[in-house]
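The chains shown are only part of the set, and none of them has been moved.
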Amino acid sequence: MHDNSAILLIAAPDKKGLVYTITEFIYKNQGNLLHAEQHIDVTNNIFFMRLEWDLSKFVIPSSQIWQALSEIRQVWNMDMQLYFSYNKPKAAIFVSKSDHCLFDLLHKHQNGELQMDIGLIISNHENNQRSADFFNIPFKFFPILKENKEEQELQQLAVLAQKDIELVVLARYMQVLTPRFVDTYKNRIINVHHSFLPAFVGANPYEQAYKRGVKVIGSTAHYVTETLDDGPIISQRVVEVSHKDNLQEFVLKGKELEKLVLANAVKKHIERKILVFQNKTVVFD
Amino acid sequence: MHDNSAILLIAAPDKKGLVYTITEFIYKNQGNLLHAEQHIDVTNNIFFMRLEWDLSKFVIPSSQIWQALSEIRQVWNMDMQLYFSYNKPKAAIFVSKSDHCLFDLLHKHQNGELQMDIGLIISNHENNQRSADFFNIPFKFFPILKENKEEQELQQLAVLAQKDIELVVLARYMQVLTPRFVDTYKNRIINVHHSFLPAFVGANPYEQAYKRGVKVIGSTAHYVTETLDDGPIISQRVVEVSHKDNLQEFVLKGKELEKLVLANAVKKHIERKILVFQNKTVVFD
């Protein structure tokens, strides 16, 4: 990632002149285009675009770019998001007992492979405190019982708000979030489900897969919506299995996929490369 | 494949001495083991095995091997199948309009990659007559309408019986077979479904996949049972897709998978490498 760039994500009804208009804005204000990628959804006639340009000689101060784009936004009826590469996203990681995804994210983060700030780790189990300490990330333990679930979630939301968290990563967090939580972080909660959705929704997907006798198993990272395991899919990976693999081997093979799809989805999100439209994603390269 | 070998497929309750007993039988009768592969389903305590041995010095005539194995079969409570490599399976291919799987099978067959006799091609469309002629395979046209479906199937079954067909390959045959047909060819009808089952059962799986916004699509070859798209899975393959792929590209990418899984499943079946147990398959290497 560039360290002084602006990133624009656009969705708009497709019309002649869109690319011209937006690249004219950047060019005439001395912006050097670093990346531009577009996609036209022909079925819905929607134009999607991601632009990134160098700000070093850009004549509009960053704080005024949003305002400067207001006319274009209005005229072309654009749904627009503006980000700056020097503002790292603040994320929280939620995890239950299984720590393979957590560890993978923390290790990649430590090595500079994930450009975000991890504000804290939240868990309903205490076992991951030690790993959090090792990676110097604050850890909060929220035990969840049926009777305290709603209350605990309110507390979690309070902590997230206080820490300005904008992205929630469910790294094998085995609790279903309430609609209130999901609404608060719409398109900003990434979950990993251990099957190739839409197959094997819900609990114990590896067991479901094993019983069905499939020859490939998969893993899916997706944004969380109110319907369980039904949100927009960001990333999927699969691996071959055979009758020789028992349930335990399904789980071991699957873990590798879970790490890959979750880390990939988080990377795409924090690089501002994902647009969501009608429960589907556009994931730019 | 060896050209003068016996092949034994066994499923039995797992007990001490199984491998010893059966290899003793082969060894003591001067059989040279060419291939032996076993698998234990620990959950169900079932032992599966495939053995292949050279018959050239075997002292029991082929016609008496089944009888000679009767005691072992009884004592060990074995479910057993015996085949000889010089008896090529006789197959019929069913196809509708789309001919990519048909062509792939015919071309591989012509090149000696599929050791079976293709007794005939049956279609509910006439367009594939020309290809059948090119590959010198008899072709029968059975137009299917709601009102003649059962009757036509009876005719088809009569033709299959008359030609001693033992394997039915549905190479994109877009008609659901009746239970009578399925019963007649239990575990001997191979279908290709154009999704990674159990996702996207039924009609238009690519359209379903496209609407769901998946990032991988797949294809599945399976034995046909009375429940649609629910039979034992033999082979599955997947390919990555993205928002850049429209429905037509899903179809084109999928076609390649369909060919691969169907040809692979047919090959395994005619090499006598598949055992079915409780709606799952053991597919030997």
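Residue numbering begins at 1 within each chain, and the chains themselves are lettered A and B in the order written.
The criterion applied here is as follows: contacts are C-beta pairs under 8 Å (C-beta built on N, C-alpha and C of every residue); 3 or more make two chains touch, one makes a residue touch a chain.
Please read these numbers as outputs of a predicted model, since none were measured by experiment.
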Per this structure file, total copies of the shared sequence (2 shown): 4
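Here, only the chains that are shown with their structure count from here on.
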For subunit A paired with subunit B, centre-to-centre distance based on mean C-alpha positions, whole Å: 42
Complex contacts: residues of subunit A adjacent to subunit B: 39, 41-43, 48, 196-200, 212-216, 218, 220, 232-238, 242-244, 246, 279-283
